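What follows is a single structure, written as structure tokens, with notes after it.
Omission of a single protein chain aside, the complex is shown with its protein chains in their original locations.
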């Protein structure tokens, strides 16, 4: 009965991604969409925070990454890229969706 | 030729107030308006940051404080309360206004 | 809706009042939603805790002081308001800074009971994980 | 406007592109503003530095990739783009991650020169303090 | 599965409407069902037929209207939020004494109860916002 957490804002602008990370349970997943994908960049100050997260998988929306010039090799290790179809699958695979707006 | 910096968002939600504080010059002033006044509360995590700021005066808009239930005694020491008329005077007293949106 | 089992609705309030309309319009959903007889909880975390501050007066910014509506929630059978302790502490707030919100317990001779429950972050995470529908604005 | 002395306009870009429209609509102001022959500088700090990232492609989110417009700024006599070093570093970015933006210097036989200048935070603060008009979106 | 989708922001300014639209199309492409798309807060501004985006840009209102008309998706604009922001259908305009309306094809104006109902009737409710 896990939760899919969506985060759509940069962790460098807003607190929402940090708050989402602080409220995941084992088995949950975080999906970065829109400006949220900026948090997935390797070498950024927020990367450490993501690395500390255990028990939750992290996904980033591919079309949003591409828009922002981010390639798979730019991402923190362990972040998985999905498309809109994968986004739908994630909502099905988890019992509920919590949007951290 | 100093600058009036306006900040309208809570420092607990967004980075804008921290960025404003990092870009003031001696003689500048910061005016907290709207949700920005939430940063003026004594005892909050952001209060330390404000205390470190020297060379710039800090103002908070009274009507916005009142809306949010904040009294003069709730504020970090040194924060001065002004009304909309004082806001106008501050824009006149400084050479330019920089809004940290 | 009577053929369906009740669902657990969780409203997540993370935004300060007045600077944006989200707190007010979220409350309007809660009031309408009360008529649907679902299980309703409200979560207040991050800047959402500022919604419950005592002594709000928005007259001089030209807005309605809608804070009193939270006090009426008990009459709408909305009696579970969870406030995150860590969010309060980070903002220099304590329980005493919030308005008292109570409901009348019809099972105990209409005794007034507090609607606000202060929870740790881990408990808040569990609340999310036990909900059927999470509404955030 | 010819009777007035030129003013120093500073456009502050602090928001990431695509997630919101501010970066795009700010750029539209810069392009229109170029016709007014004022002194124009653009500041990129905080998430605004993401506007200049190389390799943007917004096709799959259904939007226009407007990044190439920054490269055309030189033709509009907009040749001073200041990027804050601390903002880049915090986000794990270096100068090599940004697109090259150049202008042709008519005083030096149209030699291509970089429009982007990397500045420390203190220098960015001075730039603000030397402006006549600060536009932020 | 049956989805409810909530859109809290207007077109173009925030990506919410774009993301919701792409998500809705993916839901349908996967063979799932959309019970309702509910437009709240500034999201009601997606429902005006008066927008004229630049020629080389997407037209979000038209895309939503097409989804409603070709796939029979229920697009509901919250009446209270719509009144605050100036989105009217012919009925509302008449009732409120306004001299025109601007609702786009495929959108209908209704109450907040439709949002709660979407929460009850859908297997998943997905919210897009600022």
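Letters A, B, C, D and E name the chains as they come in the text, with residue numbers starting at 1 for each one.
Definition applied: contacts are C-beta pairs under 8 Å (C-beta built on N, C-alpha and C of every residue); 3 or more make two chains touch, one makes a residue touch a chain.
Just so we're clear, the structure is a prediction, and the values are computed from it rather than from any experiment.
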Since one chain isn't shown, list which residues of subunit C touch it in the complete complex. 18-21, 61-64
Tell me, which residues in subunit E touch the chain that this view leaves out? 10-13, 41-42, 45, 48-54, 57, 61, 80, 83-88, 93, 96, 98, 100-102
If you put the missing chain back, which residues of subunit D would it touch? 1, 4, 7, 9, 21-22, 25, 28-29, 32-33, 35-36, 38, 133-137
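By our rule, only the chains that are shown with their structure count from here on.
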Chain centre separation (subunit C, subunit D; CA means) in Å: 43
Multi-partner residues of subunit C (at least 2 other chains): 46, 133-134, 136-137
Multi-partner residues of subunit E (each touching 2 or more other chains): 8, 15, 19, 22, 125, 127, 129
